[in-house]
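Removed from the display is one protein chain of the complex; every other protein chain stays in position.
Chain IDs A, B and C follow the sequence of writing; residue 1 opens each chain.
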Amino acid sequence: MSTTELIREMPQGSGTEPAPGMARVVQPGEVDLTHGVILYLDDITVSFDGFKALNRLSLAIGVGELRCIIGPNGAGKTTMMDVITGKTRPDSGKAFFGQTLDLTRLREPEIAHAGIGRKFQKPTVFEQHTVFENLELAMKTDKRVRKSLFFRLDDAARDKITDTLKLIRLDTVADRPAGLLSHGQKQWLEIGMLLMQEPKLLLLDEPVAGMTDDETMRTAELFVSLAGKHSLMVVEHDMAFVEKLGGKVTVLHEGSVLAEGDLATVQADQRVIEVYLGR
Amino acid sequence: MKRCIALKAVTLALIAAVGQSASAAEDTIKVGILHSLSGTMAISETALKETALMTIADINAHGGVMGKKLEPVIVDPASNWPLFAEKARQLITKDKVAVVFGCWTSVSRKSVLPVFKELNSLLFYPVQYEGEELEKNVFYTGAAPNQQAIPAVEYLMSKDGGEAKRFVLLGTDYVYPRTTNKILRAFLKSKGIADADIMEEYTPFGHSDYQTIIAKIKDFSAQGKKTAVISTINGDSNVPFYKELGNAGLKATEVPVVAFSVGEEELRGVDTKPLVGELAAWNYFMSLKNPQNDAFTKMYKEWAVKNKLPNAETAVTNDPMEATYVGIHMWKQAVEKAKSTDTDKVIAAMSGQTFKAPSGFTLEMDPKNHHLHKPVFIGEVKGNGQFNVVWKTKGPVKAQPWSPFIAGNDKKKDEVVASK
Amino acid sequence: MRTSFTERALVTLSPGGWRALAAFLAVMLMGVPLLHLAVPAGSPLHVSDYVVTLTGKVLCYALVAVAMDLVWGYAGILSLGHGLFFALGGYAFGMYLMRQIGTDGSYHSTLPDFMVFLDWKTLPWYWQGSDHFWWAAFLVLAVPALVAFVFGYFAFQSRIKGVYFSIITQALTYAAMLLFFRNETGFGGNNGFTDFKRILGYSVTAPETRVVLLGVTSLALAGTLVLARWLVTSRFGRVLAAVRDAESRAMFIGYNPLWYKLFIWTLSAALCGIAGALYVPQVGIINPSEMSAAASIEIAVWVAVGGRGSLIGAIVGAIAVNLAKSWFTVSFPQYWLFFLGFLFIAVTLFLPEGLVGLWRRVQAHWAKRGEAMEWPPAPLEETAKPVASTVVPPPVPVVPLTEERPA
Partner (left out) sequence: MKKLLFALLLACALPAWSALDPAVVHKLADDDSDQKIAAIQQLAQSVDPVAERLLKALSEDGVYVSGDTVFFSEGDKPVDAVTGKVIATPASNDSISINNRVRGVLDGALAGVKLFDPDAAVRLAAARALQEKVTPELIPLLTRAAKAETDAKVAPVIVQLLAQANLKNPDPVARLVAVQALAESASPNTRSLLLPLTDPATEKDDKVRAAAQTSLRAIDGKLAWGENLGRVFTGLSLGSILLLASLGLAITYGVMGVINMAHGELLMVGAYSAYAVQSLFRHYLPGAIDWYLPAAVPVAFFSAAIVGMVMERTVIRWLYGRPLETLLATWGISLILIQGARTLFGAQNVEVANPSWMSGGIALLPNLVLPWNRIVIIGFALSVLLLVWGLMNKTRLGLFVRAVTQNRPMAGCVGVPTQRIDTLAFGLGAGIAGLGGLALSQIANVGPEMGQGYIVDSFLVVVLGGVGQLAGAVYAALGLGIVAKFLEGWAGAVIAKIIVLAIVIVFIQRRPQGLFALKGRFADS
């Protein structure tokens, strides 16, 4: 399905959404994926002091899709992620998760609960906590205060954490404070935390920055294996990595979509070469 | 396990260290000085500490009390009211002082009061206050409202005072101004002043912008009757108030201001030229001319120079300092009369004590109510920061700690009752 | 793997920690009463009433310090308004104590003295019921908690944090101080509440009452310590620290920081209320100056001196600073502010982890020299994590140079 087709299928906001900011707890699994689309962005504009970081951006991601986003600095990639995760409210436009969840009306934790996980450009982990605790905190569970007070880690959860530790190859440093990890290890840990969260959609902002070539390739393999089960949106500059992922590529420029297609097509696009690749 | 033992050892050592009473030599009598040397009240109280030290040194130089030297114990309650109580307890139980001279604000007195009552010790309180209190363990050497506020208002209503018909009661928002103004309102009413002719205004602590209030006073005074301002503005706020007053061109000849908290010490921090003619009511002024005062001011000036007090060359004396001086001397006389520093004996001996004070009058400690009989002076500010006495009572006035202008006080006994 | 609640409560402190706590309680509940009541006043072993009240006061401060550490050390919220909650608790209990005076005041009226001479004929509505101990006890917890909850809800909801939060808490306590200074507010104005006579029918000045109050304070402190310890070692504590260290990460994995912060903030306020309520009968006065900005800053200073992010540190800091203050004000009344000032500078510069950090360093040093076999024993907080100073969120950046910001 092309983006235009997807946009046509865009749900028109129902009249029963909760008021913005209301602490509505979104139950995971509630996401309506009937049209095979997990994320719609429609005509989103965000401006900072008159500067348009996003300019009528429209984008859609299918269920199970692995999408790469590329674009020069200032193209609006991170701002787009901020909009999806509720950190920034768009000046205009719509953002839907599945058919029914209006992302512009939810707060960050609610969006996380709905099933969107995000990895930051700069790896952000809890540096005072051990690697194990980082994963434990991220684990999919009831995250309200009352439950946290009386929470006990059961065996199943422990096993799951151990599995993830192995997957991200941090099992040997499970008890080390995360602040002591190398940059690459932190990237892995953050990915691991994302996996513990069991999101439907993963937003990954430059996930392989600071990784060795070997690690990069492993990451690519991991992502490819995740696709299908999860939907992924990867922002990356590393073209080799993007190529390895092999998904559809969207090029952002000055806050809107410049081109879309597989990597080869995009790289051949004259406009893309002009603004980005050709420099 | 070792930790527990160590902990206990430390605790015991601590208890031993704190608990041991300082075994002083037998030929001294310890007296406590409880004035804030830091914090907001240091501005006023430091001078009282110096006066107390000076008086004690003077007494010691003249043979001490019953042949024993007085040994001052100084503590700093740091303008912190709970700390006042703690320090008072420390002075009495740990240092075993015979008497404490101290406190300035009412709240500090209220804070230490239970301690003095509990431990049956003596406090000499040297500052004018709102009254409504009478305690066996306290001697009040400052003025009660009838020894300061009411004579001042009477003066304002007299011919020389300008025959004021309208009054602005201006104060900082706390107990002393509120109570004083309540008494004054009742008093003014008894003199036939209508409520419409009284304006009451309060400012928060530390208020420093008096523009609006001065404008209000100007407006109020433009209603066709001679207006006077009675100020119970506290401490630091006086300087901005008077500066604003001067700049707004509100002169003493038109709208006089009489203040109850502004004395020589406070005027040191103000440029007095614009204030000439503003009034203050006290029981003592530095400018009084009599042998006792000459000796007192000379002694303090020399003390300031000798002890290198800051700005010693411009050292001044004021009413609470005189009250401190009088209090210490009266206590000395009472101890000598009682031949003991025992609290109850000294209290008994205090009644009717007299002392020729720097105010030029012989002051008497009331036999019943623990307040001094004091003369009242009204002074006008002069250009040099001193006061020119323009009016005074014929003689000392008996204090009425229970003001007759407060409902229900008529039933109260004007004498101390031993606390239960 | 299921463990009972008691079992879990037990592991919140290490065995050494429990022993130390027991020793502390033994001294406070048995040692001090014995030495104060049974040993004659002349004996060098006698604990004077001065020491008893001073200890009680300092323990109240220690309780406040623990409450402060919970929000500052563990949740990264520096409050410059904790004095307000402390004072509110104190006032709530002070109302009860004022009513207990009954007709023994100087006006022999059922109304508190200050109301009599201000011509108030009846009790204001908010004084209703204050003569009942349990209602007062409820207010002690409820008033600070409610104020904290409302204020915290809006502040955290608006994502106010760091220095901004500190400044508005300061404004809050300052506004409250001005309000309480007014006579018309109905809390005795500047003079506050004082001259209490009895509590639950017992004389407040009786040595037995003092000892009991000290015992209750010790128990409250011990209880708070265990509760706080349990909180910070639970998953809740880990989430709190996660929010402190990387709030957006915590949000993006599904934690709503609002409720976490609000919970600890409200709890901390209620604990301060308890401390205030215990403080008032022991020092004998409550007045609005407890709400001054400086008083609240001092609370933060105790925690910093002791060691932020360590519960024992908070207690040690409160005790150390207040004893130093008591000592300096007697020995060097003119210069104690210099000492205090230098102390704070030295601690922040050289002991970023406070006295507890110093202790750990000394310990590590000894351990290296192989002398750790005998002494010192393990610290009370075995698993306490070092709180590096870099944890503090950086100040609000001025003009961030981001890739998406036009030049």
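Here are a few things to note about the model shown:
Here is the rule we go by: a residue touches a chain if its C-beta (ideal position, glycine included) is under 8 Å from a C-beta of that chain, and two chains touch if they have at least 3 such contacts.
In this text the structure is predicted, and so the values were computed from the model without any measurement.
When the missing chain is restored to the complex, the residue among B:M66, B:A194, B:A222 or B:A295 that touches it is B:A222.
The residue from B:G162, B:G327 or B:P401 that touches the chain not shown here is B:G162.
Taking the complete complex into account, residues 37-40, 42-43, 46-47, 159-162, 173, 201-204, 206-209, 211-213, 215-216, 218-219, 221-225, 236, 239-240, 243-244, 246-249, 252-254, 256, 265-266, 268-271, 273-274, 277, 279, 309-311, 380, 382-383, 388, 390-391 of subunit B touch the chain not shown. Within the entire complex, the positions of subunit C that touch the omitted partner chain are 72, 78, 151, 154-155, 157-160, 162-164, 166-168, 170-172, 174-175, 178-179, 181-182, 248, 293-294, 297, 300-301, 304, 334-335, 337-338, 340-345, 347-349, 352, 389-390, 392, 394-402, 404-405.
In this text, only the chains that are shown with their structure count from here on.
The most distant chain from subunit A, with centres taken as the mean of CA atoms, is B. Nearest to the overall CA centre, using the mean of each chain's CA atoms, is chain C. The distance from the centre of subunit A to the centre of subunit C, with each centre set as the mean of the Cα atoms, comes to 43 Å.
Rounded to whole angstrom units, the spacing between the C-alpha centres of subunit A and subunit B is 72.
For subunit A, residues touching at least two other chains: there are none. On the subunit C side of its complex with subunit A, the touching residues are 1-3, 8, 157, 231, 234-236, 238-239, 241-242, 245-246, 248-260, 263, 385, 387-388, 391, 403-406. Remark: subunit B residues 1-4, 7-8, 11-12, 15-16, 18-20, 37-38, 74-78, 80-83, 85-87, 89-90, 93-94, 105-107, 110-111, 113-115, 118, 132-134, 173-175, 178-179, 182, 202, 204-205, 406-408, 412, 420 touch subunit C in the complex.
Residues 21, 23, 48-49, 51, 53, 73-74, 76, 78-79, 85, 87, 107-113, 117-118, 120, 124-129, 133, 136-138, 143-145, 148-152, 154-155, 177, 179, 193, 197 of subunit A touch subunit C in their complex.
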